[in-house]
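One protein chain omitted, others in place.
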Amino acid sequence: MATTRILEWCGRLYIWLLLAFLYLPIIIMALMSFNVSPFYQLPFEWTTEWYASLWLNDQLISATWNSIEIAIITTVISTVLGSAASLALYRHEFRGKKALQALLFPPIAIPWLITGTAMLIFFFGVGIGRGLFAILLGHVALALPYVIVVVSARLQTFAPELEEAARSLGANQWQVTSRVTLPWIMPGVIAGGLFAFAVSFDQFVVSYFLSTPGQTTLPVEIYAAIRKGFTPEINAVSTIIIVVSMALMLLTARSFKFGGEK
Amino acid sequence: MAGQVVTGSRSGLRSALPLLLPAYLWLTVAIFLPLSAMVFFSFMTELPLSGRAWSFTLDNYATFFSQGLYWTLLLASLRLGLEVTLWCVVIGYPAAYVLAKVFRGRSREAIFLLVILPFWSNGLVRIFSWAMVLREGGILDTALNAVLPFKINIDLMYSYPAVIIGLVHSYVPYMVLTCYLTLQAIDDSLIEAGRSLGASRLQMLKRVIIPLSMPGLVAGAALIFVPVVGSFMEPRILGGRTGTFYGTVIEDQFVAVFNWPLGAALSFILLAVVLVILALASPVLKRVA
């Protein structure tokens, strides 16, 4: 029994060490964004001047707006299209359904480097070119499989008899969907939407290959800045991003339990 | 039961199509056609856009196979993938085990979420955050010098270990996630049964727990290995001059050298490697999903 206690204690300690490994760099980065020294020198002196100077950086601000706009449009489009596809995959049985479901896997699993360069080549070839529209096209495609997977998981808990019961009571297809099915899968749809927003808002690789100097997103802008040299301004904007994206995922987890208890 | 299959097979694809088509059309235009275009492109001599004459060629592939550089870089990337994956197993599996078998109830849920959370936050920013820690005069350097009696110079920045640390930090939550899912599915009574039969902890681990959680390990490994082999941003930021890998060379072809056909060929070779790995892992991946 004693050994068990000791082992469990070691286990807990280990988890806290892992959490330290995962969070310390982020916390340090955030702290440095409030430090006076532009060369990250200690001792620490509090300032918010780096955040203030962000407001004067037009390039960064326009990239931020682009990111937000693209993320919102991506969320709307991929949530609608993805939920519709999930419903179709749930309701109907047909040959090739397995293949269609398998096709969702490559966009998630293939490295974004490959997807991004392929998009660049193709969009150039067909005349779409680079820019915000191309980035949007790419983001929706990357977000769609996540939405479909999340909504489908929620649909798995739905009883098909509910749709049949509604139909037997005289409800047409639209009434069945809007009054019975959608209310049930709503948590999944919301979670899928938040996922889509996060995928788009945090997306760097694909945006990187598809952006042009004037038409770019925040992560791409940050990457360019990092490669020029580290500044506390980057820390400031990075801190904002990480807070936003973590908050988003916490929201997602609340609306849709992934993993967790049996 | 039989009934639902029935309704389905009758209504079938035709009634599913209006709902399916928009999503899959989008995926086709933005994923599948581009991937095909990339293959097509990799056999060209020139960009067909700039009005220059082009023809089909195998030169791009010949370049890959004849120039030792690309081979070496691909091998370096594969090695990087392997090392990062191994570290993720070593760090992530015990964490998943503790999470699944030691923690209970709400604290388990909360900690699970804390481990997974960074994974879904901005990867670029997290890589950048390591620069704050690893650079000379950074936190690690300062902290160690404050504790140790002698002067040491920690400057891991722009080195191979820095790249490894950054990538492990990025991907270890994935391993925790997949292993946790399979580990928590193992019934505790199974472990008790084993112990009651006289098996030691180590024997139980080796003969019951690890085999049963193998799908999670393999799934996590595949899902980490594949993106790491294709990584370029992480080596660029943390590796500096030592951070030249297969991914960074592909990036160069598209954003610096502008040799797109060669870039496409290199991308396609990487895709082939990735697909082989995913195909090998797919039976296991399906079981986990």
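To keep things simple, chains are lettered A and B as they appear, and every chain counts its residues starting from 1.
Here, a residue touches a chain if its C-beta (ideal position, glycine included) is under 8 Å from a C-beta of that chain, and two chains touch if they have at least 3 such contacts.
Definition applied: contacts and distances are computed from a predicted model.
Engineer: Just by its UniProt name, which of "Cell division protein FtsX", "Ion-translocating oxidoreductase complex subunit C", "Dihydroorotase" or "Spermidine/putrescine import ATP-binding protein PotA" is the chain not shown in this complex?
Structural biologist: Of "Cell division protein FtsX", "Ion-translocating oxidoreductase complex subunit C", "Dihydroorotase" or "Spermidine/putrescine import ATP-binding protein PotA", the absent chain's UniProt record names it "Spermidine/putrescine import ATP-binding protein PotA".
Engineer: Of the residues listed, A:I108, A:A171, A:A224 or A:I240, which one is in contact with the missing chain?
Structural biologist: A:A171
Engineer: Just to verify: which one of A:L31, A:A153, A:V180 or A:A224 makes contact with the chain not shown?
Structural biologist: Per the contact definition at the top, the residue touching the missing chain is A:V180.
Engineer: Pick out the residues on chain A that sit against the missing chain.
Structural biologist: Touching the missing chain: residues 159, 161-162, 164-172, 175, 179-180, 183-184.
What we mean here is this: only the chains that are shown with their structure count from here on.
Engineer: In angstrom, rounded to a whole number, how far apart do the mean CA points of chain A and chain B lie?
Structural biologist: Chain centres of chain A and chain B, defined by C-alpha means, are spaced 16 Å apart.
Engineer: What residues of chain A sit close enough to touch chain B in their complex?
Structural biologist: 7-8, 11-12, 14-15, 18-19, 21-26, 28-29, 32, 40-42, 77, 81-82, 84-85, 87-89, 91-96, 100, 103-107, 109-115, 117-125, 137-138, 140-141, 144-145, 148, 160, 198, 201-202, 204-205, 208-209, 219, 222-223, 226-227, 230, 234-235, 238, 241-242, 245-246, 249-250, 252-253, 259-262
Engineer: Can you tell me which positions in chain B touch chain A when the two form their complex?
Structural biologist: Touch list, chain B to chain A: 4-5, 8-9, 11-13, 15-20, 22-24, 26-27, 29-35, 37-38, 41, 47-49, 91, 94-95, 97-99, 102-103, 108-109, 111-118, 120-126, 128-133, 137-139, 142, 169, 172-173, 176-177, 180-181, 184-185, 201, 223, 226-227, 229-233, 236-237, 247, 250-251, 254-255, 260, 263-264, 267, 270-271, 274, 278.
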